[in-house]
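For this view, one protein chain was removed and the others were kept in their places.
A and B label the chains in the order they appear, each numbered from 1.
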Amino acid sequence: MTATSDRDQLDALVARAHDNRVNLDFETEGMTLNIGPQHPATHGTLRIVARLDGEEVVSAEPVPGYMHRGYEKLTEVRSYPQINTLINRIDWLGSFANEVPFILAAEKLMGVEAPPRAQFIRTILFEMSRIANISLFIGDYGLQLGGMTAGFYAFRDREHVLNQIEAATGGRFHPNFDRIGGLKDDLPKGWIADTHAAMDKLLAFCDEMDALLMGNEIFQSRTRGIGVIPADIALSYGLSGANLRASGVDWDIRRDACPPGMAYDEVDWTVWTHPDGDCYGRTWVRLQETREAAKIVKQLLDKIPGGPVMAKVPRIIKVPEGEAYVETENPLGAMGYYVVSKGDLVPFRVKIRSASFNNISVLPWVARGAYVPDLVSILGSLYFILGDIDR
Amino acid sequence: MSPLSSADTTTDAPAEDDVEVEVEVDERRQAILDELTSRLGDGVVDSHIRPGDDLWVRVERPRWRDTGAELKAMGFAFFDFLSAIDWMPSPYGRDMDAQEDRVVAGEAPPDPAPVEQGYAGGDTRFQVIAHVIDVERSLGVHLKVDLLDDELSVDTWSDLYLGANWHEREAMEMFGITFLGHPNPVKLYLPHDFQGFPLRKDFPLLARRVRPWPGIVDVEPMPGSDSDDGEDE
Partner (left out) sequence: MTLVLAAFDPPYWLETLVKVLVISVVVPTTALILGMVFLFKVMSWMQSRLGPQEAGPRGTLQLLADGVKFLQKEDIAPAGADRVIFKMAPLVVLMSTLLLYVALPASLHLVVADLDVGIFYVLAVSSVSVLGVLMAGWASANKYALVGGLRAAGQLIAYELPMVLAVIGVVIQAGTLSLNGIVLAQADGSIFGWDGIGFPYILTQFVGFAIFLAAVQAELTQPPFDMPVAESEIVSGYQVEYTGFRFLIFFLAEFATAFAFAGIAAVLFLGGWAVPWLDASSDWYYVLGPIVLFAKVMLVAFIIFWVRFTYPRFREDQLQSFAWKVLIPLALVNLVVTAVLKVVV
């Protein structure tokens, strides 16, 4: 190891120093540490090659690709309903949310609009997937920083949301419920009342996390001022979602550039931003977003119109020629699908713009000069899902 | 929907009867297109606007970097994505993979279908496409650029838009495109000794074509170092 050479170098330096007021530059050899791919802090198989100088990070470079499944190549040989099943698994925690931009892009090319009831339910499930995703994030962030109890509370309260998603769609994790032109099925009886109750429990959970985690002094000292990303850097890297809003940029696709097919103009809600751009800001914005999502769901539940849940679409879906890009405000950030169609059963090319890909590319920039524990803190606050980075 | 031909300003397609106004002009996007054209001059080769929806602009290859700089100056600060499209129809057919790979099995490949580009036209097989957004005005622009068939290269955007770094690395390894001036042209997803460019249409999807086992492979070297250090982590 390096200890012997350090001592020799130090002896040489001491011998060369003429008086005590000479600044001794401690020449320590850096250490290269592989964080991952198997590691509790990285949500999945992400490898980070960190060059350390003691506890300080000189450079941290993520090496993704351990979970690359070749989605974009696969979409060239799969029909649109089959792709719907596949893309559920990109961001597997908020899985309904993955389907939505793709379905909206296909609907745009086909010129089909989902009936209002389907649009409402689609938005409700979209927001519920956001809640499911981010509530896990908050608990898991506490877990990574050492407050393991927060993680358990998150899993416990997330179950309420997952139960509701399962009641409606049949799948807790991979609902595969969205269809071009509407939804697969209508809601079961009693779902609306149960979901109201689930949202109330979620709001209580958010308050609990506020007290347990956000107000904790140690949590604040681990996250305030750590990993500050200024707004222009955030925009240049393409950070999206809570990461961007925590740097002070007031942009939310749901409000500013919402694609047709969602029901956001029927509800009253706020977009939260935070001026600091540090880990605490990102966590705080996400917590507020979870509350807002619960409120949106409650408002929408009271307003669901009647009617069919599926528009008139042919049984075999052939999307006309054209290109369409639809981006939505997914739980992890801005997710978009660029669909190029040549009029077949199968798209010609689908480019998947996943949020975590851009979110993690900022890591080399933000990790310079941080400590190793801060690296965990920053990674946790940027929040990624491996499936989203690697596709 | 909108025809593939590159209409720049008004959609004068007569079949669009279900639009409220007969001739819809998207003024905001038209204004962006006009400003970009005035900044780049004849660097803008072609464009396409889908009113109320999106804007596509195709630029000349030598002006690709200037395009990025001008867009940044115009306020498009949010970098969305950068990728490439291979317009050649797949010689293996685009049916589900349950169908046998006939070309692999020894049949002659069918006559290649003509290469037809999409919105804002195109002349070559490969096109790089990028999307940037102005968060103040909530508008986005798709940029397309043709790549020469015998020299797949274009300037890098990674110093203008920092996020382009990873997107260009992915396009490099998936399509074989060189981004001139990229600071770290190392493979992103694929192993360092992977052969072929997966997202090209003539790269078969399935491992039905069995590759010979390469034998004992060395430990993956650290990014940035040529030889493998044999890290024992």
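Side notes on the structure shown:
Rule of thumb we're sticking to: contacts are C-beta pairs under 8 Å (C-beta built on N, C-alpha and C of every residue); 3 or more make two chains touch, one makes a residue touch a chain.
These numbers were taken from a predicted model, which means no experiment stands behind them.
Checked against the hidden chain, the listed residues A:R47, A:R222 or A:K351 yield one contact partner: A:R222. For the chain left out of this panel, the touching residue among A:G147, A:G171, A:G248 or A:P308 is A:G147. Contact residues of subunit A toward the unshown chain are 1, 31, 33, 35, 39-41, 55, 142-149, 152-153, 156, 212-213, 216, 218-219, 221-222, 371-376.
One rule holds in what follows: only the chains that are shown with their structure count from here on.
Chain geometry summary: the mean Cα position of subunit A and that of subunit B are 24 Å apart. Remark: subunit A residues 32-34, 49, 61, 63-65, 68, 70, 72-74, 76-79, 82, 108-111, 232-233, 235-238, 249, 251, 256-257, 320-325, 327, 334, 336, 338, 340, 342, 344, 346, 348-349, 351, 353, 357-358, 361-362, 365, 390 touch subunit B in the complex. Against subunit A, the residues of subunit B that register as touching in their complex are 1-2, 4, 18, 53-54, 56, 77-81, 83, 85-86, 89-90, 94-97, 116, 118-119, 129, 131, 135, 138, 140, 142, 161-163, 165-167, 174, 187-190, 198-199, 201, 203, 205, 222-224, 231, 233.
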